[in-house]
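Shown here: the complex without one of its protein chains, the others still in place.
For subunit A:
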Amino acid sequence: MEPEVMKAEMVLAPTLPFKKVQTADKYPKGQSRGRQWKHLRYLLQAADASTMPPDQPNYLNIQSPPSIYPPKRYCDITGFEAPYVDPRTKLRYTDPEVFKQIRMLPDEYVQRYLALRNAAVVLR
C-alpha cells in the first residue's frame, strides 16, 4: 500500500481487534459467493405479508396510495406543461420546436428520456 493511502486510513483493515468474527472468516476469500442477497421486494413478500396481521402496521401497508389528483403531464425535454404526445416515440412535448427536436433524437436518448418517468420499453 502506498504511504498516502496508509496515512489517510482509507482502507478498512482486514482484521479488527474488537470483532468476534473477522470478515475473512465469515466471507472466505476466493470463494465465489454469488448473489447472496435478495431484493427487498422478495424479502418483504417472503417475510411480512404472511406472518403479520393485516390490522397491524407493517412496512408494506404504511405506503401511501396514489394521488387523488390526475397526474399532470409535463414535457419530457423541457419540463413545461405538455398537451401533446408524439405517437412514434411516446414522448410528451410542449410545442412544435420541441417536437422537431424529438424527431431528431436518437433512439437511445428517447429511451433514456422515457426511463426518467419509468415509461421506457424494457426488453427482458
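The definition used in the following text is that a residue touches a chain if its C-beta (ideal position, glycine included) is under 8 Å from a C-beta of that chain, and two chains touch if they have at least 3 such contacts; residues count from 1.
In this text, contacts and distances are computed from a predicted model.
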item: Chain left out of the displayed complex - its UniProt protein name, from "Large ribosomal subunit protein uL30m", "Exosome complex component RRP45", "Actin-related protein 5" or "Ubiquitin-conjugating enzyme E2 J2"; value: "Actin-related protein 5"
item: Sites on subunit A contacted by the missing partner chain, in the whole complex; value: 1-2, 4-5, 8-13, 16-21, 23, 26-27, 36-40, 43-44, 47-48, 51-52, 56-59, 62-69, 71-72, 74, 78-81, 94, 109, 112-113, 116-119
